[in-house]
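For this view, one protein chain was removed and the others were kept in their places.
Should a chain be cited, it is by its letter among A and B, assigned in written order, with residues numbered from 1 in that chain.
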Amino acid sequence: MQSLDVKARSGSTAPAPGVRTIPEVAKLIDESKCIGCKACQVACMNWNDLRDEVGTNIGVYDNPADLTPSSWTLMRFFEVETEKDKLEWLIRKDGCLHCADPGCLKACPAPGAIVKYSNGIVDFVSENCIGCGYCVTGCPFNVPRISKADNKAYKCSLCSDRVAVGQAPACVKTCPTGAISFGSKEDMSIYAEKRAGELRERGHKGAGVYDPKGVGGTHVMYVLKHADRPELVGLPKDPSVSTMVTLWKGVIKPIATALMGAAAFAGFLHYVMVGPKEVKEDEKEDA
Amino acid sequence: MTNNWVDIKNTDLVLIMGGNAAEAHPCGFKWVTEAMQQRKAKLIVVDPRFTRSAAVADTYAPVRVGADIAFLGGVINYLLANNKFHEEYVKAYTDATFLTKEGFNFDNGVFSGYDDAKRTYNRATWGYQLGEDGFVKVDDAMQDARCVFQQMKKHYSRYTPELVEQVAGTPKDAFLKIAQQIGETSAPNKVMTILYALGWTQHTVGSQNIRTMAMIQLLLGNMGRPGGGVNALRGHANVQGITDMCAYSDTLPGYLGAPLDGDVDRAAYLKRLTGKPLRPNQMAFTQNFPKWHTSLMKAWWGDAANKDNDFAFEYLPKKDAAYDILHMFELMHQGKMHGFVCQGFNPLAALPNKKKLSAALAKLKFLVVADPLETETSEFWKNFGPLNDVDPKTIQTEVFRLPTTTFAEESGSFTNSSRVLQWKEKAADAPGEGKADSEIMARIFVKMREMYRKDGGKAPEPIVNLSWPYQVAEAPSPAEILREYSGRALVDLMTLPNPKDPTAKPTVAVPAGQLSSFAQLRDDGTTACGNWLYCGSWSPAGNLTARRDNSDPSGLGVYPNWGYSWPANRRILYNRAAADTKGNHWDATRKYLSWNGKTWSGVDVPDMRPTAAPEENVGPFIMNPEGVARLHAIGMADGPFPEHYEPFETPLGVNPLHPNNPKAVSNPAARVYKGDMETFGKAAEFPYAATTYRLTEHHHFWTKHAHSNAVTQPAPFIEIGDDLAKEKGFKNGQMVKVRSNRGEVRAALVVTKRMKGLKVNGKTVHTVGIPIHWGFKGVTQNGYLANALTPYVGDANSQTPEFKAFLVNIEKA
Partner (left out) sequence: MDVKVSRRQFFKITAGGMAGSSLAMLGYAPNALAGVRSFKLARTTEHRSTCPYCSVSCGMIMYTLGDKSKNVKPAIIHVEGDPDHPVNRGTLCPKGAGVLDMIHSPNRVKFPEVRAPGSNEWKRISWEEAINRIAKHMKDDRDKNFIEKNAAGTTVNRWNTLGFLASSAASNESGYIGVKTMRSMGVVALDTQARI
């Protein structure tokens, strides 16, 4: 893929070409079939040639304990009693949701460090990354991580290299129980609704699809057993890009405390005021 | 597995008990999730822990470790008391109608014939009454008090729902809900499958755990049918194949009983093991034993095995005792075993009571370890601080460590747990100088043969005469070996004399060369076959294990042309039972085999003579001389009907079923070595039930050498319920020390809601969970070997160690 496939990019006021149309893709995670085996974590490490440090046990099954620059996905385990004496062990595969309206991209000041392809993948282009961490703050799902080794941000690429040659992401292919599936966004949306219906029929009354509108929908969706209470599995109920507010707080504070040149300040301010808006306009054109 | 992995999708109900399919066999578990989504099948998990299998189940119920027979016996009682059994199936395909001997009885926890001093049974009073015609007497109405059905009913009438709760700790309501769901599959158009693994085998009542389940499946009419069966999920990729090759002392390849000390000659040996029908018209397939055995001798000793020397029968070693691995280490410990060759196995970690194992290895003169990885066993002599606290200077064992290939570095076949042989290709060389296990064994053999030829020695004949026809003597190719055990006709096989036409000239029935079926084997030395069960896997058509046709015309997941499934490429065993007594399908959604008026036909290879009309009443269980399946099993060491016995380390100290008989607390027929009884702990000092297990992120002691897996589960831990943690004042993540009467381990604590104390026999029994995957070698964090804790005692039938139920105490480290 190259520039003609790019729909939006960070740090740029220029509209993306958006000439080519390729099918929008999506990954669907069916919580009811997930056994928390972590095959997806291992497949991700192996495909992306990443090996995180060997940690320790801190009293939980979540290993590593959190996303890291080398662990782009991980299983999060939740022991919940939704009814009295009814234990549920909910397990959610965490990682980038590839938002249609990506907060990370909007927040990113580095030109071309974050791109969104027309197939929906939001990818980090590390050679352009300046390691500022705004993407971390801009993400409503707390996904990107900054590497101490090279001071750049990393996260799931939805295996953009595999998808580019017509293959599914590594985690999808490996998933032993069919809890992760992959296809066009349209097909996945239809299947997600069907699956949620099947689960409701089976007795999971709160089952539904997690494809939050506040971020324009996502290219990684969930079918949750308790879609009415996504916070049970650590997902925000109504995520939105307005969490950018937190970004401003995070940015203005260091700016205020440092003495910087007026030009630089003006330049930066320009980005802050104009950058994100223009990205939004791009998106409107494409929509 | 009697059925196969993909077949699980054909079921209506999945019971996971004595195993944890989602964690241990995730890729096979996909056929469970498939059945749940496509067939709307339900999933029940019964386990001491709320596992990752339970996380996706419809129903979960707890059971105390070591109390599975109490639960399953309760199910049998429920089915019989509520008329929830498949009557046509039970009457025709099981021994329910057979009359048992008058002398057979069960009293206060022991069966008739018990010898207290030897801890064994004389089984003379077990089994069936024979009529004058030599056939078993039956009562088709199943009313005779001596018939198996009535005996079974009486035996299990004690297993009430209240008793299940009292012994197994499963709340009565939860038990009844599950029993009811299981009972529904007694309808002819409903099928249940059961998936189990080491959670049932690793007990002193391991074999009986499985038998209880087999009895349930027979009562429900679920054996031999798509979506049914009793399915052992099994361990390593080729655990089935190595079992079939019989790399153990009791048997020769293809489960042919190994000669015993008392088998004075070939005739006596064959007589002991050749079956004869116990009911009219039965196939009693072991009638063919002489053909299988003679063909094996021809494969091993070629021309040196002939009619004149009893087909080299004297060459075969005859065993005088059990030589299972626990017995081997016992001999080693007594200084009676001097050499040990250990191939791809890590016994220091994989057997119980590390202290005893370590002491045993130190008494060896030499130890040979052939493995691709640096195992703990190969470095048992090295000091790793508290993890392996030994003094190398005092250990006089000479240790050889030989590098082997991994699976990816050699060609050959593996047999999966559903009996399918699959050929694989070599992808790359091993690093350094690694060699295939077959080559290492060949090199040792060729060297020994050379020395015996040159220097002579004790009994050189079996060695120097061993058939060794391989192109490169030191490295037989996997293809040559597969052709050898698949079998061939040494000459053109002529048609046998036809009694109806005695003057007919014999013609060539099978030309010399590879055979296509074990039906072609003969007992006159004209065929050679290293494993009759695998006969035909390399047929005249070539290497069938390498077939990769993944078409499935029936849609039932049969895949008849993928690899080769023993026996005879059959994908579901006992599949005659997939049809009713008249030969029609039991239900329309699972049409498998039926009688078309002339032959049996369908989507799989029939289990019986294709022309056996239903009215001939040829039973589906062709390996049994009675032709039907056994509800009353004479072959078991510890009783024809499974009975609940406590683990050897019992938290109750008493068997609630037989509170007044101290001899019936634990399995009366389990073997206990001198000195081991004293190492068993008591509940007063070790109050918690403990169990060891695997986690989905690791495979035994193997993946701790793999970085990817180390990341996902880096370090040892101990799991306990939040109720026990609260009682003890423990916090999540803190270090704890777990002690048994044999040793201790230290690890981080995981506190969970997924394990709860159970009310059992009037007291609360808490369970301590001990995952096993860490040791003193590996790229994970190092840890204590979990078998520092486990007791040295095995199942009465299989000698599989009791890793799943013992006693510990737990304290702050």
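In this section, contacts are C-beta pairs under 8 Å (C-beta built on N, C-alpha and C of every residue); 3 or more make two chains touch, one makes a residue touch a chain.
As the structure is a prediction and not an experimental result, all values here were calculated from the model.
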Of B:D437, B:D492 or B:D523, the residue in touch with the unshown chain: B:D437
Among B:K40, B:K118, B:K154 or B:K365, the residue in touch with the chain that has been omitted: B:K365
Of B:A408, B:V472, B:M494 or B:A509, the one touching the omitted chain in the full complex: B:A408
Hidden-chain contact residue, picked from the options B:I76, B:I210, B:L278 or B:L351: B:L351
Residue, one of B:M192, B:M328, B:V618 or B:L724, that touches the chain absent here: B:M328
Given B:K393, B:K500 or B:K674, the one touching the chain that is not displayed: B:K393
Interface residues of subunit A (partner: the chain not displayed): 1-3, 6, 9, 11-14, 37-39, 41-43, 45-47, 51, 109-112, 115, 123, 125, 127-128, 130-134, 136-137, 142, 151, 157, 160-162, 164-165, 167, 170, 173-176, 246, 250, 254, 258, 260, 263-264, 267-268, 270-271, 274-275
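Here is the rule we go by: only the chains that are shown with their structure count from here on.
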Mean-CA-position distance for subunit B and subunit A (Å): 46
Residues of subunit B touching subunit A in the complex: 22-23, 26-27, 29-30, 32-34, 37, 40, 50, 52-56, 58, 60, 696-697, 707-717, 732-734, 747-754, 779-781
Parts of subunit A lying in touch with subunit B, wherever the complex brings them together: 32-39, 41-42, 45-46, 51-61, 63-64, 71, 79, 81, 87-91, 176-179, 198, 202-203
